[in-house]
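All protein chains of the complex are present and in place, except for one that has been dropped.
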Amino acid sequence: MTRLVPFFGFALLAVLLGFGIWWNSAHDPTAVPSPLINKPAPAYVLPKLDDPARMVSKESMLGKPYLVNVFASWCFACGEEHPVLMAESKSFGIPVIGYDYKDDPNDAKTWLTQHGNPYDTVIADQSGHTAIDFGVYGAPETFLIDGKGVIRYKRIGPLTPDVIEQQLKPAIEALQKEAP
Amino acid sequence: MTPELGQLALILALMLAVAQSVLPLIGAWRGHRALMAVARPAATGQAVFVALAFAILVWAFVHFDFSVQYVAANSNLQLPWYYRIAAVWGAHEGSMLLWVLILNVWTVALALFSRQLPEVFLSRVIAVLGIISVGFLCFILFTSNPFGRLLPMPPDGADLNPVLQDPGMTFHPPVLYMGYVGFSVAFAFSIAALLGGSMEQAWVRWARPWTNAAWGFLSCGIVAGSWWAYAELGWGGWWFWDPVENASFMPWLVGVALIHAQAVTEKRGSLRAWTILLSLFAFSLSLLGTFLVRSGILTSVHAFASDPRRGTFILCFLAVVVGGSLLLYALRAPKVAGGKAFALVSRESAILIGNLMFTVAAAMVLLGTLFPLLGDAFNLGKISVGPPYFGLLFPLLMLPVVVLLPFGPYLRWGKSDTPMLKQVLVRAGVAALACAVVSMVFVQGQLKAIAGVASAVWVGVGVVLYLVKRWREMPRGRRYPAEMAGMLLAHLGVAVFLIGVLLSESLSVTRDVRLSPGQVAVVGGYEFRFDGVTQAQGPNWVAEQGVVTVTHNGSPVAVMHPQKRTYSHEQVQTQSSIDPGISRDLYVALGEPMDPQHVEGAWALRLYTKPFVRWIWGGGLFMMLGGFVSAGDRRFRVKREAEQAQTVSSTLQESRA
Partner (left out) sequence: MTGRFVRIAALVALIALGSAAFAQAIDPLPFRDHAEELRFQHLTSQLRCLVCQDEDLADSNADFARDIRHKVFELMQQGKSDAQIKQYLVDRYSDFVLYDPPVNGRTWLLWFGPLLILIAGGVVVVNTIRKRGRAGTPTAPTDNGDDW
């Protein structure tokens, strides 16, 4: 029955292509999953946006889990995510650091004044070099880092109420259960 | 002219296509001549309506009818008329209409130029083409209607992507589709043969000119696309193994195998099942390519805007047409090996080996293109497959083909004696080695370049040796039948292509430089002097135009004008400047000014020298010429008396089958 080989070969191909269509509609095809999940966050030292003389570093944040939300004033999707953050950031129960990515500090400050500031602290990475160590390739992105400084969850793209309920909050709860 | 008329024309075309599909098939099955006779008129009628719909869309573009959404999305008031016409096939909906139009062009051509085909066979062929047309017309009408309205009508449209505003755009898609879609004819011939049941050789002879012509068009289309990418995209690249490029290359590879398999089956009667299978594969890959480009499952700069609904539709169509044809093959393909036998050393064997390499190459390209999808399906992580993969495996697979090529014409059918072959081996081999050694001096020991010279001389000398042999042995007028001339041209094209690829890849020099007006950079032995930037203007763009004077050892070579254009909707496009040449191209692209406030100061520039890059497309054009010249061989058109008698009896047999 070797004559049926091409037919079955094609059938397999068609199944793969059908899968491709489904997968594409269910996932963001541009999202690149991070290889840093469950790996230590990079050792970062970045100035605060409103007080560049003061630094925030990985060491200074050890001890308790926290969120890092990568945003920028030029980022269109961040504008969409922002109201969600304004509404929900307090309900996370953990500190939320705003990570201003490749942005002019004045633009960023104006933007935050205009749209509101949901963050506990805002740090600025003007050059974007530290962001490379985080595996950031665009904004918005959100990292959940635990008390030991390990990245436990990454969201690529804007946070939506669904993502927060179904992915972020459970991840935060799981962390809080394991911490002594 | 109201766009709704275009939609109506398409609906009428669809109805005629249904008639064209169903009635002649029933007629062929039943031996009912009146039903079979529906084929030609239905096909012609369908073509008329599709052409009308296409003309209406062109009209809408030319007359700025922004009430048609597709027109508004792809053109605007400043777009020059020639790009407005090209914009018709600039996006998904219009390109699908072009696809169907070209399918109709091939169908009508077949209906006109096939008087010698038996009626039963031709009805089936036209019916199959009708089925394909039905599928695509439904696809257009239900998911991709170019005539949808946009109300209220905007005062001005969006724009055609500046990358597409290039002569390449007017030329590349129609020619490429002529090739892509042209394989449907070979496909239809094979299906008709499978349905008919009688496996006489003659049908392959009728299929050959159509297949050769389609392959010629595809070669030209791929060359056009490659040249356009080189000229327009700004970075001197001519092939990136991008999924959409691969989608056109896979049918081309299988097309090469098909052309050679058809030659074997036509002349020797053997390998019939392979020939049928290859023609099914070639067109299936064309359809697959159409799917990949529009379904959104692959990431590519060329991909059209995607929509899961469209992807699903094409996939179902693919499943029916390809799945159905492969099932038919499994059930009806000749089970017993027919035709004349052949030995290990014979032209048939060489063609078999060559076809194996081409088919594996096509499979490799398919695997590499789809592997990221496999990675998603089996959770292997997100993987990229790019030029390093394809660029390694493809030459490896083509190596046996290049080695065998000079022997092709010298090998006899059935069984070949070796003395002649040994002579070719020695002569071509010595020439290749000698040229390789000589070239070492000129190419600074670059292995790829030496390999390029050696392989090209190997193939080229093989072709020339055979040319000379025929000249000596045959009388005038019988030396180079068109089929042979086509073969020699195409094989010569391979030699030209090898020089182009291997030399340009190994000897090209690229440098990014920062130059103030008056400064000189030396690249590849040429001196490039930057002479500042002026302003320039076009119909729908303004540009900063650099002036670069090129000299070679002091004597002037060219003055080049790279541009940075800003189009009507603030889209910026780098327009590189190319100084073409037979032995090298010079290529300059303008980057950014060092200080945006002072454009009269220093600028970043990218300078290239690209030896022999034109030979890449030259080789492709030789191959295209070979395909067309072969297709024109009178032998394929003249029906011989013995065959006529045979066909009459087989027609009666077929219609009872």
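Lettered A and B in written order, each chain numbered from 1.
Here, a residue touches a chain if its C-beta (ideal position, glycine included) is under 8 Å from a C-beta of that chain, and two chains touch if they have at least 3 such contacts.
Predicted, not measured: the structure shown is a model, and the values here were computed from it.
Student: In the whole complex, not just what's shown, which of B:32, B:267, B:448 or B:529 touches the removed chain?
Tutor: Touching the chain that is not displayed is residue B:267.
Student: Check the options B:59, B:171 or B:413 and report the residue that touches the missing chain.
Tutor: Residue touching the chain left out of view: B:413.
Student: Among B:65, B:119 or B:159, exactly one should touch the missing chain; which is it?
Tutor: B:159
Student: Please identify, in ascending order, the residues of chain A that touch the omitted chain?
Tutor: Missing-chain contacts on chain A: residues 30, 32-36, 102, 128-129, 132-135, 137-138.
Student: Suppose we count only contacts with the excluded chain; which residues of chain B make the list?
Tutor: 69, 72-73, 148-150, 158-159, 161-162, 233-235, 237, 240, 242-243, 266-268, 270-271, 299-301, 303, 305, 337, 340-344, 346, 348-349, 352-353, 356, 359-360, 363-364, 367-368, 371, 374-375, 380-389, 393, 397, 409, 412-415, 470, 474, 478, 481, 483-484, 510-514, 564, 569-574, 589-592, 604-606, 635, 640
In this text, only the chains that are shown with their structure count from here on.
Student: If you average the Cα atoms of chain A and of chain B to get two centres, how far apart are those centres in Å?
Tutor: 43
Student: Where on chain A does chain B make contact in their complex?
Tutor: Within the complex, chain A touches chain B at residues 1, 3-4, 6-7, 10-11, 13-14, 16-25, 27, 29-30, 32-33.
Student: Can you list the residues on chain B that touch chain A in the complex?
Tutor: Counting only chain B, the residues touching chain A are 273, 277, 280-281, 284, 291, 295-297, 299, 306, 308, 311-312, 315, 318-319, 322-323, 326-327, 329-331, 333, 335, 370, 373-374, 376-377, 381-382.
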